[in-house]
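Encoded as C-alpha cells, here's the structure I'll be asking about.
Removed from the display is one protein chain of the complex; every other protein chain stays in position.
Chain IDs A and B follow the sequence of writing; residue 1 opens each chain.
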Amino acid sequence: MLDRLRNPWSDNRAELTLGAVSLLICASVIGMIVFVFIRAWPIFEHNGLSWLGPGGSLKTQLENMQATSVHPPASAYHLRAWPIIYGTIITTGVAVVLGIVIAVLSSIFIVELAPARLRRVAIPVIRLLASVPSVIYGLIAMLVLVPFVGNHLISSPQKTSVQNSVQLTGEGLLVVTVTLTVMITPIMIALICEALAAAPRSWREGAVALGLNPLRAMLAVTLRAIRPAIVAAAVLATARALGEAVMISMASGASFFTPNLSHGVPIFLYEPLRTLASTIIDFSEGIGAPALDSTLYAFAALLLLSAFVLSIGGYLIKLPLRKYQVRA
Amino acid sequence: MNRYRRLSVALAVAGVLGVAAPAAASAATTTVTISGATASYPLVSLLAQKYVKLFPRKYRFKIAQGGAQIGINDVAAGRVTIGDVSRDPLPSDPAGLVFYPIAKYGICVVTNKANTLSNLTPAQVISIFTGKTRAWSQVPGATATGTIDLISRTSVAGVLTSFQTLLLEGKKVSSLASELSSEGLLRQAVENDPNGIGFISNYGASLGAVNSVSFNGVACNQTTVASGQYAGIARFYEVTKGKATGAASAFIGWIESSAAARKIISSQWVPITQ
Partner (left out) sequence: MSAFVPNFQAAPPPSSKRGQRSSPWTWRWGDRLVLLCAWTAGLGLCAIAAAIVIYMGYRGIEYLTPSLLVTRPAISTSQAQTGGILDPLIGTLLLTAIGIALAFPLAVASAIWVAEYGQVGRARQAFARIVESSIEIVAGTPDIVLALFGVAIFQLGIFAPLSFRAEGGGVYGRSFIAAGAMMSLIALPPLFVATRDGLRAVPMHMREAAFALGKTRIATIRRVLLPSVRSNIATGVTLGVSRIIGDTAIVVLLLGKTLHIETQGSTPVLGLLRGTGSSLTSYVYDNSPAGEGAAPQKAYAAAFVLLLFVLGLNLLVDRIGRSNAQSTGMSITGGVV
C-alpha cells in the first residue's frame, strides 16, 4: 500500500501518457504539413505545376498579388517562380559542394594533423561558428563583404558592361555563397569529426603498415569508410542552406534577377538574386493579401518537400554504404 | 505525500482558471493596431508615444510597418484598426476606406555625400530614374563617375507611388533599380554607394548622411515643403475602414486638433493646415 502511495503511476498509465505526448508531437508535425499545403493549394489550383517554371516577370506577378486585397481575381494567382528556384539551387548547390570539401579537409586537420593544443582550441571554435545566429552572419556579410566586393572587386567597366540589364552593387551571389558556406561548414565538420574518430583504427593502421603515409592512409581508407557520415552531413547542411532566409535577405541584393552565366564568370558572381526562403521573409509583411499568402505558403511547401526528399535521399544513399558499419 | 500533491495541483489549476477568467472578459485598455508606410513610421510612433503619455491606460498602440499597400490591405481586411499610408488614394484601393490626412512631407532625390550634385531638372530626373541615362558622366554637375546605381523602393511603398506621380510625371522607375523595403534601407544604401541615387522623405534626407538634390532649382527641405514651393509634396494619411470610430476616432481627432500633436508634426514635417 505504501508503494501505491509513493508510486501512483502504474506502468500502463505512464506508457499511455508518454505515448500520448509522442502522438501529440507527430500530430503537430502532420498538422504542419497539412496546414502548409492547404494554404498553398490555390497556387497549385491556378497554375498546376508550371509555377515552378519560368515565364514573365516574377516581380510584376508578386506586385499584382500585393495590390489585390480581399477577393483577388483568378489572374492574380498567376505565378512563375523559376528565378528564385534557380537562385536557391545555385546558392545551395555551390555552398554545399564547397562546404563538403572544406569540411573534410578541416576534419582531417582536427582529427589527424593538429597538435593537441591546437585541437583543443579548434573544437570549441568550430562549435562557436555553428551556433552563431544568422542575423550576425548577415550583419557581417552586409558590413564587411558587400562593401569589399562592391568597392574593390567589381570594376567600373564591369558595371558598365551590364548596366542596361542589372545593377552590380556588391550584394549578390558571391557574398551569399561565401557566407552560406561558412555557415554550413561547421555543422558538417562536427559530424565528420565524430565519424572519423569512430572509424576503426585498425584499418588505418593496416594501411600505414603497408607503407602509406598517415595522410594518405586517412584519405584512402578512413574517408571511404565514413562515406555514410559525409552523406548525412551533406544532407543536414543542404537542409540548413535551403532554409536560410535572414542572412540571404540581408546580403543578396533582394532582386528577382536570375544570375546569367552568359555574362561571363566574374560578373555572374556579382549579380543579385533571391532565394525561396529570402523571398518569404521579404514579403512576409504582405501576408494579408490572399494571393500573396498562397504564394508564400507554396514556397514554404516547396521547401518542406525538398527537406523531406533530402532526408529520404540521404537514407537511400546510405543504405548500400551500411556494410562499413560506421554509425552515421 | 500523494494527497498534498493532488491538493497543490488542484490549487494551481484553480489559480490558473481564476487568472484566465478575467482575461476572457473585455480588457481595460483597448489596443489600437496600426500598420503601413515606413516613411510615416517615425511620425506615427512619436504621436502614439505622446498620446499614451497624455492619456495613460486608455489605449495601447501596436505599430507595425510593411509599406503603404500593406497598411491598406490590412485595414480593408479588418486586421488592423488604422493604416498608415504615404500616398494619395488610388482608384484600385478597396472600397469603403476613409483617408484622413495628417501631415505633408516632401520627396527628395538624394545622392551619396561624395557626389555633390546640386540640382536636377525634371527631364533629367525622369531620364535617370527610367533608366535612359545610365552613366554619371552624362549628368552635368555630378562628381561621381561610372554607372548610375538606381535605388528604389519595393512596390508596396507609398513613397514610390507618390514619387512616380509627382516627380516622374507618372512614369515608372526602371526595373534595373534595387528595390529596398524601407526608407531606412534606402538611405543606408545611398550612404554606402558612391554611385547611388534614390528618393526618400525630407525627414530621411535631413538626417545628414546623404546629399539632397534640388529639384528644378528648389531645395528639398521642411521650409520649401511648408511654403509649397517644392514640387514633390505628398501627404501622410491615416486610413480606416469606414468612418473612424472609438479609439481610432479619438486618436485621429487628437492628431488633427491638438497643439501637442501639431508640435510633433512641425518638428520634421508640415502640418496639413498651415
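The working rule: contacts are C-beta pairs under 8 Å (C-beta built on N, C-alpha and C of every residue); 3 or more make two chains touch, one makes a residue touch a chain.
Everything numeric here is computed off the predicted structure, so don't read it as measured data.
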From A:74, A:97, A:125 or A:261, residue that would touch the chain that is not displayed: A:125
Contact partner of the left-out chain, one of A:67, A:149, A:226 or A:242: A:242
Option from B:40, B:81, B:178 or B:195 whose C-beta touches the chain left out: B:81
Chain not shown: contacting residue from A:43, A:149 or A:189: A:189
Candidate in contact with the missing chain, chosen from B:63, B:85, B:177 or B:270: B:63
Contact partner of the left-out chain, one of A:36, A:162, A:184 or A:289: A:36
For chain A, residues in touch with the removed chain: 7, 9-11, 14-15, 17-19, 21-22, 24-26, 28-33, 35-36, 39, 102, 105-106, 108-111, 113-114, 121-136, 138-140, 142-144, 182, 185-187, 189-191, 193-194, 197, 211, 213-216, 219, 232-233, 236, 239, 242-246, 249-250, 277, 280-281, 284, 287, 296-297, 300, 303-304, 307-308, 310-311, 328
Residues from chain B at the interface with the omitted partner, ascending: 19-20, 22-24, 27-29, 31-33, 38, 41-42, 45-46, 49, 60-65, 75, 77-81, 182-185, 187-189, 192, 203, 241, 246-248, 267-268
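Operating definition for what follows: only the chains that are shown with their structure count from here on.
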Gap in Å, rounded to a whole number, between the CA centres of chain B and chain A: 34
Contact footprint of chain A on chain B as seen in their complex: 1-2, 35, 64-67, 69-70, 72-74, 76-77, 79, 92, 94, 131, 134-135, 145-150, 154-156, 175-181, 189, 192-193, 195-196
For the chain A and chain B complex, residues of the former touching the latter: 5-6, 8, 57, 59, 62-63, 66-67, 69-70, 147, 150, 156, 159-160, 163-167, 169, 253-255, 272, 282, 285-286, 288-289
